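In this view, the complex is presented without one of its protein chains, the others remaining in place.
Labels for the chains are A, B and C, by order of writing; each one numbers its residues from 1.
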Amino acid sequence: MNLARVDHPFIIAGKTYSSRLLVGTGKYKDMEETRQAIEASGAEIVTVAVRRTNIGQNKDEENLLDVISPDRYTILPNTAGCYDAETAIRTCRLARELLGGRNLVKLEILADQKTLFPNVVETLKAAKVLVDEGFEVMVYTSDDPIIARELEAIGCIAVMPLAGLIGTGLGICNPYNLRIILEEAKVPVLVDAGVGTASDATIAMEMGCAAVLMNSAIADAQQPVLMAQAMRHAIEAGRLAYLAGRMPKKLYASASSPLDGIIA
Amino acid sequence: MNLARVDHPFIIAGKTYSSRLLVGTGKYKDMEETRQAIEASGAEIVTVAVRRTNIGQNKDEENLLDVISPDRYTILPNTAGCYDAETAIRTCRLARELLGGRNLVKLEILADQKTLFPNVVETLKAAKVLVDEGFEVMVYTSDDPIIARELEAIGCIAVMPLAGLIGTGLGICNPYNLRIILEEAKVPVLVDAGVGTASDATIAMEMGCAAVLMNSAIADAQQPVLMAQAMRHAIEAGRLAYLAGRMPKKLYASASSPLDGIIA
Amino acid sequence: MNLARVDHPFIIAGKTYSSRLLVGTGKYKDMEETRQAIEASGAEIVTVAVRRTNIGQNKDEENLLDVISPDRYTILPNTAGCYDAETAIRTCRLARELLGGRNLVKLEILADQKTLFPNVVETLKAAKVLVDEGFEVMVYTSDDPIIARELEAIGCIAVMPLAGLIGTGLGICNPYNLRIILEEAKVPVLVDAGVGTASDATIAMEMGCAAVLMNSAIADAQQPVLMAQAMRHAIEAGRLAYLAGRMPKKLYASASSPLDGIIA
Partner (left out) sequence: MNLARVDHPFIIAGKTYSSRLLVGTGKYKDMEETRQAIEASGAEIVTVAVRRTNIGQNKDEENLLDVISPDRYTILPNTAGCYDAETAIRTCRLARELLGGRNLVKLEILADQKTLFPNVVETLKAAKVLVDEGFEVMVYTSDDPIIARELEAIGCIAVMPLAGLIGTGLGICNPYNLRIILEEAKVPVLVDAGVGTASDATIAMEMGCAAVLMNSAIADAQQPVLMAQAMRHAIEAGRLAYLAGRMPKKLYASASSPLDGIIA
């Protein structure tokens, strides 16, 4: 388990990315801060909430794509703000239209506005329809390994379990579930939501995640641009540590066997 | 508590360093791996166990300083392998002689070879003598905040509490003690020992440590050079996150108050 | 949040129980050990896997009910070993027949034999049918608060989220999800599965669970009968501590505010 690993490139929908950090565009003070933070993060994939952000729907308003150019970034439209399969599906179709027929989407269906917990039943329904319609679906979900497995079986191209609920900053609330998902998945597993600070992202990558998606951790920091830089390094650190293969944990250096997890 | 912070430069004995990662030289396969790992880590201060490493004592043997040049790196001689004040003091004097009269030393006195736990009573004794003799003492100690405070009062220029025992890779075993030390200290606080992987280093920096010193985490990784790179990023990530000021933790995003630590 | 609480009796299907510990009957060495452990636990509700245990299906074999008498214990038939809604529903109907028309059942549908993770989609399906058929359904589920809420809305009389997966002994893997479930539920919330030792049960009760159901933690201990006694006290301790209202956590006693969850 501690062996050094072979590096696999991070490929989404046939394109290889060198950055394993994906970022959102919500919650920033203004477009300029959004632009600066995203640039500082080094992200190459930027996710956009189609129902909340103008990417061309409203001709007379400021268009995010003027700041976050599709020439430079892969725009990943998402269904944030959708609470059922039908609305999410419609939103994906709209996004495809607005983005010149591109099929890549991030499916995200929440259960309520209080907890922002994903609704896995509606997510499964929508995923089936979207995959059938030719979308390349990256899917946000809970850390339920069975749901993750079903979403992969349906044909989603990446599974994105939460570390913690959206906007909580709690880090990886259940590393056991995440580890099971990572053991089983054949498609890339990205942690999406719950990251609160740099070390959370590092831990996700050390566990073997292909990438991490975040928004609040950067946008809600006291200084978002600095935190974006922090996250860039955090992701790199975690990936390298995963590849390097960490030393075993011991109670003391001369102990004859690694710690067995009994006490901690 | 979550406010963005002002960056203070990392200054040791009057010299400003841009890297906040200090590394040891033990446990590597050979001199070449030592050299490569240290270079990859970006460290500017390299600590050397005077009783275990030839830095000129033995004229006919390979000299570490031929590989880790004092022109490029600040050599920080340490007293690893000393189990009482007297031996540690003698070792520091020898180091000063071998290194052309330089006063900078890392004091480290362990209690036994089984646990490698620091002996704080002997450490206090030796620190007094060494400070009186004009040494600039960076001191390894337990995470006891009272001992840390006394070592600072004696005149040590940096206090270096353990995160965990040497060679354990357990990370920060008691963040509460470390936080008290950080709240009280006026000199730089470096975490020394116990770091096992990149995220451990990031967490130490996020808590406000001035720097981190490590050896096993790099040398005992499956691929030490890769882990050295990981650590370089991890330290950077943690420092930037500390400066950026993280978002608050909440049970769910719409909760009216941050988490109060009751459940976790 | 720290206020002392009013004690509510633990009522299931109209009957009040004084013990808040429910136990299973699997994995014991023999019937006699089963009997002794259950007696030592003080449990008043005993759950039985209808597909694995003879409670009258096979006339010529040893009948568990001769040892665990329905006169003394409430027998809670469960659907362990069922991997889809249909089988689970059939199993409940069989149980009702074998137990003289009693409607109380524990619904449990797993997704696979490797992880024993619950299949929440099949569970939702079966719960609807069973409630419609007049069963009083206590339902085992993941710690997904949305699924828990739906199961309650369907009409289940108790929601039983896992602490950890069956047979893992990991304790409460995600206290955040459990806390959200507890905040929202109007029916009794029981932790079911994942408890490994006494303190796990105590913590579940301190968080406000109505009761705890376990099997492996007792049956797989080195001395099951002793562990059953431990659990009896653990449940009592946790319930009393919950009612008593614990002291706040602080970094040190003279700190002006409780810990905010930043460091731990």
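Criterion: contacts are C-beta pairs under 8 Å (C-beta built on N, C-alpha and C of every residue); 3 or more make two chains touch, one makes a residue touch a chain.
Computed from a prediction, not measured in an experiment: that's the story for all the values here.
Interchain touches from the omitted chain, evaluated on the whole complex, reach A, B, C.
Note on the undisplayed chain: of the listed residues B:145, B:167 or B:188, the one touching it is B:145. Of the listed residues B:164, B:188 or B:224, the one in contact with the hidden chain in the full complex is B:164.
Seen across the whole complex, the unshown chain contacts subunit B at 111-112, 115, 117-121, 124, 142, 144-147, 149-150, 164-165, 168, 170, 173-174, 176-177, 180.
Although one chain is not displayed, its contacts with subunit C can still be listed: residues 2-4, 113-117, 165-170, 196-199, 201-203, 206, 216-217, 220-224, 226-227, 229-234, 236-241, 243-254, 259. Contact between subunit A and the unshown chain involves residues 1-2, 175-176, 179-180, 207, 246, 248-249, 251-252, 258-264.
One rule holds in what follows: only the chains that are shown with their structure count from here on.
Chain centre most remote from that of subunit C: B (centre = mean of CA atoms). In this structure subunit B contacts its sequence twin subunit C using mostly the same residue numbers, the overlap exceeding half.
Taking each chain's centre as the average of its CA atoms, subunit A and subunit C sit 34 Å apart.
Residues of subunit C in contact with at least two other chains: 176, 180.
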